[in-house]
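Attaching a single structure in structure tokens format; questions to follow.
Every protein chain except one is present and positioned as in the full complex.
Moving on, here comes chain A:
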Amino acid sequence: MGEFFFNIDHGYLEGLIRGFKSGLLTTTDYANLVQCETLEDLKLHVQSTDYGNFLANEPGNITVQVIDERLKEKLVTEFTHLRNNSLEPLSTFLDYITYSYMIDNIILLITGTLHQRPINELISKCHPLGSFEQMEAIHIANTPAELYNAVLVDTPLAPYFVDCINEQDLDEMNVEIIRNTLYKAYIEDFYKFCEKLGGKTAEVMCEILAFEADRRAIIITINSFDTELAKDDRQKLYPTCGKLYPEGLNGLARADDYDQVKQVCEYYAEYKALFEGSGVNPGEKTLEDKFFEYEVKLNVQAYLHQFHFGVFYAFIKLKEQEMRNIIWIAECIAQRHRSKIENYIPIV
């Protein structure tokens, strides 16, 4: 039923986002980018795509960092336009998208402060989509409780943080746990929100978020081997809205090495394929890349449906992937490391 009235409130933005999506680089664009010899070549070629003159006003030689900044700037401009023109419930949905960047920024800042880096340097590294007012004051906090009470209580992330409040000092392990707990709470909350929205949005978004949850669970498990993270602590970090829940997650909680993880995932058709095609040998793709590819596939599929919010999420994610690709190619060119230049994730 919601589909009938979708266009009244969100038709313009959906049209816009589909236009943006069709501006994503194509395989021929990538094929041309890969051939570039210098960053100047890259700039020249990118000019002929949807990015247009986004690098035209840069004096002197461009660096990868400048490209990265401009790319982010463009994404933020587009996103801000969408956000400013959106109506409920789309605006809340778009806010949800920014929360994940906020979590990343908080973690980045805390880790940076732990390593005694100056705050200004850290701020410039933060993702602009996830910036919030109190962000720069994070470094006053020494314990999670302080962090919550002083800084985060006013942000939308506050409810996610409740589980992490304790009086322990912040250290690296702690920060990782905070990150994963926040993410777990965030993904579950986002999942619930999408379910509440119902309709096509729920159908598309739950699929994507379930994959996101499972990916996190699998990666947490794999990364936790040979660390001091206890198994039941680990299980607490798994988001419970994925397809692995509950049996798969139990299996993951018991796993001791990579092969056991693989075994658990054998029972799930989607993930089995991902594990089978991956490896660390040269010529094989890493599991991470496989996950990225699968994510891209899900996001592209979101565009096969009409009248839902999934396209907005998918666009941001696809754009992020595209930015990663461009940066990857640019880095390979800048560092004269051409053998790995083909390792970007194509968006098809």
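As a working rule, contacts are C-beta pairs under 8 Å (C-beta built on N, C-alpha and C of every residue); 3 or more make two chains touch, one makes a residue touch a chain; residues count from 1.
Keep this in mind: contacts and distances are computed from a predicted model.
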Listed names "Ribosome production factor 1", "V-type proton ATPase subunit a", "Dynein light chain roadblock" or "Large ribosomal subunit protein mL49", with the criterion being the UniProt name of the chain not displayed: "V-type proton ATPase subunit a"
Candidate in contact with the missing chain, chosen from A:87, A:140, A:273 or A:348: A:140
Touching residue (missing chain; options A:73, A:95 or A:154): A:154
Residue touching the undisplayed chain, where the options are A:3, A:40 or A:233: A:40
Touching residues (missing chain, whole complex) on chain A: 32, 35-37, 40-41, 44-45, 47-48, 56-59, 119, 133-141, 146, 149-151, 153-154
